[in-house]
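Shown here: the complex without one of its protein chains, the others still in place.
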């Protein structure tokens, strides 16, 4: 394999990231206010976002998505939280641009065909 | 601190786990059929489950939830997949039993009060 | 496909889990004391464990590994922490029993062959 100039490698044009941010050391068991703050930031970003009970899925270019999650850390730090931890799953694919919604539909279709979906 | 007999420590009576299972080495880019197989297993378990585009959230006792996710690996292996990887976020709390649905509502309430929710 | 009796599906005989446990709502930024408590529990379990800066990797049967991580939540709750969250990556494979150590060696070998390892 010929040598690669790694500094020139681009980041993916499209990705999804599902993340769950946790503030540490707040003395407050509820994280709802931090989550709400992050939701406002995400909304302002204009990226496609879906909140669920265990996190939020964001879609966009790699750089946009990672920027907004980094900003989410900063927004939570600005409320006085000293330490923030995020668990994230990120996916990229080169064959097609499949939205989050389409992925769920595809599975539901398979379940329907199988006569198992209620 | 007095010594603890660690073998007697119980596992939590209640937890939620949000997981995303990935088959490796299948030669098939789509994972929808594996995900559908896992959804049928989850349904048969009787546990409360919510599928979203980046995973599935299961609620129940620690032992029940972990058992069904382990069975999910086995079910996917039984379809011929040699390697399976799961990313998981698990949460437990001792103060109250808050369902996945209630968590989302709590954040939406905060956003509404703030006049930001559309 | 013939119907599967899902209740009879076994959990995997072998897995590795890499996990990072976070206490929420403690008012204490450092999590080192909770991590130390968990390390003692893991040691007492007799399972093969490797601690690194971003988590701990445990190897054993699915049931043993998940039991000890559940007990880790309980041990941290017993110190007064109301909410505990864990991020975990779990892997199973049916072709061979490769230890954590062997996986790292395999990559290092590839890098050496490529003349890139220092």
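Labels A, B and C are assigned to the chains in the order they are written; within every chain, residues are numbered from 1.
Rule of thumb we're sticking to: contacts are C-beta pairs under 8 Å (C-beta built on N, C-alpha and C of every residue); 3 or more make two chains touch, one makes a residue touch a chain.
It should be emphasised that the depicted structure is a prediction, and the values quoted were computed from it without experimental measurement.
Participant: At which residues does chain C meet the chain that is not included here?
Facilitator: Chain C touches the missing chain through residues 16, 18, 20, 29-30, 32-33, 35-36, 39-40, 43, 50-55, 57, 87, 89, 91, 93, 95, 99-101, 103-104, 106-107, 110-111, 114, 116.
Participant: Where does chain A touch the missing chain, residue by residue?
Facilitator: 4, 6-7, 9-12, 15, 40-41, 44-45, 62-63, 66-67, 69-71, 73-75, 77-78, 82-95
Participant: What does the interface between chain B and the hidden chain look like in terms of residue numbers?
Facilitator: 20, 22-31, 82-83, 85, 87, 114
The working rule: only the chains that are shown with their structure count from here on.
Participant: Given that chain A and chain C are copies and touch, would you call their interface same or different according to whether over half of its residue numbers are shared?
Facilitator: Answer same: the two copies use largely identical residue numbers here.
Participant: Of the chains present, which has its C-alpha mean closest to the combined C-alpha mean?
Facilitator: B
Participant: What's the rotation, in steps of 5°, that superposes chain B's Cα atoms on chain C?
Facilitator: About 180 degrees, rounded to the nearest 5.
Participant: Measuring from the mean C-alpha position of chain B to the mean C-alpha position of chain C, what distance in angstrom results?
Facilitator: The mean C-alpha positions of chain B and chain C differ by 16 Å.
Participant: Roughly how far is chain A from chain C, going centre to centre by Cα mean, in whole Å?
Facilitator: The separation of the two C-alpha centroids amounts to 23 Å.
Participant: List, in ascending order, every residue of chain A touching at least 2 other chains.
Facilitator: In chain A, the residues touching two or more other chains are 20, 29-30, 87.
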